[in-house]
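Report on the structure given below.
Note that one protein chain is taken out, while the other chains of the complex remain in position.
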Amino acid sequence: MQRDQAVLSLRNLTKTFPGVKALDGVKLDLYPGEVTALVGENGAGKSTLVKTITGIYQPDGGDIYVCGQPVVIQTPEQARQLGITVIHQETVLFDELSVAENIFAGNYLTKGLLKRLDWPQMYQRSGEILAQIDAPIDPQTPLKELSIAQKHMVAIARALSVDARVVILDEPTAALSYHEIEELYRIIERLKQSSKAVMFITHKFDEIFAVADRYVVYRDGSFVGEGLISNVREEELVEMMVARSIKDTYPKQTVDIGAPVMEVENFCHPSEFTNISFDVHAGEILGFYGLVGSGRTEVMQALYGLSKAATGRIMIDGSQTRFHSPAEAIAAGLVYVPEERQQQGVVLNLPIFQNISLPQLSRLNRWGFLNEQSEYELAREYGERLNVKAASWSQEVGNLSGGNQQKVVIGKWLATQPKVIILDEPTKGIDIASKAAVHRFMSELVAEGLAVIMVSSELPEILGMADRIIVMHEGVMVKHFHRSEANAQKIVSAATGGKAA
Amino acid sequence: ENVRIALVVKALGIGFFEAANKGAQEAAKELGDVEVIYTGPTSTTAEGQIEVISSLIAQKVDAIAVSANDQDALVPILQRAQKRGIKVISWDSGVAPAGRSIHLNPSSNELIGRMNVKLAADALKAKGESKGEWAILSASPTATNQNIWIEEMKKAAPEFPQLTLVDTVYGDDLADKSYREAVALIRNHPDLDVIVAPTTVGILAAAQAVSDQNLIGKVYVTGLGLPSELAGHVESGAIHSFAIWNPIDLGYSATYIAYNLVKGKATKSEVGMGRMGTAKLDKDGNAAMSDPFVYDVTNVKEFASIF
Amino acid sequence: MKPLSLIRRRESFLGVVILVLILAVGLITPEFLSAGSLLGAFNDTSILIILALGQMLVIVTRCIDLSVAANVALTGMVVAMLNASYPFIAVPWLLLLAMTLGALLGMINGLLVWRLGVPAIVVTLGTMSIYRGAVFLLSHGAWVNAHQMSAGFIEFPRTTIAWLPVMSWIALTVVLVFFLLTRYWRFGRDFFSAGGNPTAAFYTGIDVGWVQFRAFVISGLLAGLCGYLWVSRYAVAYVDVANGFELQVVAACVIGGVSIMGGIGTVVGCVLGALFLGVINNALPVIGVSPFWQMAISGAVIIVAVIANSRAERRKGRVILRTPTLNMARG
């Protein structure tokens, strides 16, 4: 391998946001035909780095070299011309446009002197690219009709549509399931074969060791170290990342399982799920596993009173209910920590303490008049319990890193002192330290007698944390395991409808 | 110390009132010790006029002469003005007696109504027909003086048995709506001979619609309008003749009446209007200035440059 | 589902509604169904169609242009006054001038939105008053009347070429240009990307502010064109020309399925929305509805159309369930 010449090199790159030094003189080298994993905690500056390379942000200082030549990248357009292509952390696509247009937006195929858009060719090319990555999606479909996983595949297709020298993947697997992840590994392998330089950002260590050749570690915006994957162990990486060791990512405690707190019977929805029946006990973590798009979120949202069409019975503490709005569910002691943190979980522009008090304003403030002291107290209590890192409790949540935002969301729901808490993908996109914190916290919760329902697409998490596991496939509960009888193979087999056994 | 007289119009930017202002300035020059404040709201609303009037009260003007957008809504503010010692008259479009001491009608309503029907009859004669249909295109259905005139037209109609009134429509004093209404009139009444529009926007739009439909000579437009605005259509033949009172004289007379009120030279029954003579007041303080004047191809050019 | 099928469903719905409306009016007044009358209604709606298309681009990019009607009044007054003072300037030059001036006024809106980042509704609320006031300052409140305008000035939009007046042809041309532009050129597609997801547009190298600026310029340019068409059609120019017309234009867009949230809108829908209002405007006088009822009826019709439209467009949720059988193994 030609290790001598890096395709893309960064030296001394610095980027400051008001109040935050997101990148502090970092360096990076990407080599052709190699996959470099960039690791770091939430807020380490990984996404900022990506955006700086692709002309979305302008660096405050430092140099960028492409094949040894110094370059200035001022717009995403220029980055593309230099052969740098990205799959961003958030899917940045156009819901209203067709799949083909999403793939070619900003870089349309044209014909003739007048640069007329050549739709037939774009449809054909995008069909080819999608077929290559084994994502059978009609290029003429509007994007909004796709599932989240399919959207990610479109984002990947978009990145591949450019003839790139450098391919950057910013947490591409967070929303993907088993099947798509396998597919992604294959794509990365192919990119390596055609000697592209690949940068891979993820919080999942199994993935790093599965695909990467090299690693680079950042911490708090600074470069910490780099090297070959073959020369490093997972614990060493983690220690570089967080400057301490993390002993146990899945700190499952044994807790006495109590009486059933919530029972769900024959919950149905005309198009999304049917016959959902289960119960969850005090002190228990009930895991819901399934491929992305198997309808778990749908079920949880319906339980939470967000779906008008759902039918069925819910019993909480023995009394029968049916929720017509989240407000009713919260009042009955059922809360839901949503999957989409930024859209559904928090109000980004409100301060931390106001986010935490939001669901229980009427309980907190007598006569409907605000009493900020009691709100601060609540925020302090739960913020400190969850170790939220913030400048102050009146800092806007939007200024926190992803992991800390997630802690605020969880804190907000715990503060309502629920009987049952549903956590939908609670550790999606958060770093290993925060993940451990969330898991530890879940353990503490069940120890206090709470019932937890955890929806997760991560096998280790499900296996590590859940007392019982329900597997869903295409809107139906297909299997039910006790902790003792579950293993990865059985679960995946059930989740794929028995096909990938 | 000058006598300050405020001439408040329905809205600024209307040719008719600009001409009235000319007359008011003329009166001011004649009288010597008068300052005329010409003002009005942006659009023809009562609320806008109230705002203007309240700033006039604040300036402690000596008299307010107003052409009202709403005969009732202005009463309270004008009463307040009177309480603060300001003389109030209305002209052109009146205010209920409680809000003013004198109202100067441009002409008597009865006469205006009759005049409009007569113009229609003249147009029919110009067509050389002995029997015909006519329709009215008014401003908004809530315009008070329009409605009074329409009422008077209907009263006068029996005097002209050769004419049949087939429809009354409203163009809201908007060019596009009036135009559309005129076209619909022509569509709905294929035998229509005359459209009478006693409003300046309406008559213009109707004349334009008639010439666009290539019906010049078949459908005549008439009503009330300004020579300067209608000269073109008279020339094209869409309008045979139309009428209007002289807005310059109206502004002139209103200023004189206000001045005489301020100087205490008005009695219960009459008040001087300078060169326009003396106005007779009825028991509600109503006066009429003069008869409307008819314009046709022979004289419209001459007046087009004046108002 | 094919990309256009959804859109087509919404538009054919509107098209059917318009047809039903026309037929219903025809039942009451058969005269309304004559070719002359229908073409007349179309001609009468030309200005609304043109302005609605310009407005569509602005709304699609998540802005709104409330200053269009004032722009029409100002450009209309300028060309009318020019024509009155210098009748020898040929109409094509005036047309060009009107469009340039309109585009310039649009540019002011665009610059304020793009460079200063002031919300479009604030900017155009402000320029709406400013432009309208400028008409007054320019004309001192005086009207420009038919006899002051040259014959060519008045005749141009009414000249009939192949059964249709030039005004209708202009509208048809604008519609065609817009259709091609929004389908076959990047310039046109960028409005939809920038409005659909500004962040994504930014990431794909589209300068959203610049796209919004262009939308305002086009909207202004078309308003300038309509400024001339308006004063020439009604052969009069005054301060209150097209007063309040901006809301009709926005309503036409919205009825045509243009989303106020940006990113969604089609040329066909927008034209149908304008035609819908045009048919109502032309039908109400013809069927002899009491003038006192007209406003309430058009208000109710707008609400019903918008509600129906939102129903037609409501997207079906995806369907996960494929095997609604119970094969649950309790363990």
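Lettered A, B and C in written order, each chain numbered from 1.
We take it that contacts are C-beta pairs under 8 Å (C-beta built on N, C-alpha and C of every residue); 3 or more make two chains touch, one makes a residue touch a chain.
In this section, contacts and distances are computed from a predicted model.
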Hidden chain of the complex, named as in its UniProt record, picked from "Autoinducer 2 import system permease protein LsrD", "Dihydroorotate dehydrogenase B (NAD(+)), electron transfer subunit", "ABC transporter" or "ATP-binding cassette domain-containing protein": "Autoinducer 2 import system permease protein LsrD"
Touching partners, among the displayed chains, of the absent chain: A, B, C
Contacting the left-out chain in the complete assembly, out of B:Val3, B:Ile50, B:Val221 or B:Val300: B:Ile50
Contact residue for the chain not shown (choose from A:Ala437, A:Leu450 or A:Ala495): A:Ala437
Chain C residues that touch the omitted chain in the full complex: 112, 116-119, 121-123, 125-130, 132-134, 136-137, 198-199, 202, 239, 244, 247, 250-251, 254, 259-261, 291-300, 302-303, 306-307, 310-311
Residue ranges of chain A at the interface with the undisplayed chain: 17-18, 56-58, 244, 247-248, 251, 304, 306, 325-327, 329-331, 336, 338, 343-351, 353-354, 358-359, 361-362, 365, 368-370, 376, 380, 383-384, 387-396, 412, 437, 440
Residues belonging to chain B that touch the chain removed from view: 12-13, 37, 39-43, 45-48, 50-52, 54-55, 57-60, 70-73, 75-76, 96, 140-144, 147
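Just so it is clear, only the chains that are shown with their structure count from here on.
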Chain nearest the overall Cα centroid: C
Most distant chain from chain A, judged by the mean position of its C-alpha atoms: B
CA centroid of chain B to CA centroid of chain C, Å: 36
Distance between chain centroids, defined by C-alpha means - chain A, chain B (Å): 73
Shared interface positions of chain A, touching two or more other chains: none
Two or more partner chains touched - positions in chain B: none
Residue numbers on chain A that touch chain C, as the complex places them: 54-56, 75-77, 80, 86, 88, 92-98, 101, 105-108, 110, 114-117, 138, 140-142, 144-145, 147, 269, 271-275, 277, 293-295, 298, 474-482, 485
Residues on chain B engaged by chain C in the complex (per definition of touch): 12-15, 18, 43, 141, 167, 169-170, 174-176, 179-181, 183-185, 187-188, 204-205, 207-208, 212, 228-233, 235, 304
Residues of chain C defined as touching chain B within the complex: 29, 31-32, 37, 40, 44, 136, 139, 141-143, 145-149, 158, 230, 233-236, 238-243, 281-282, 285-286, 288, 291-292
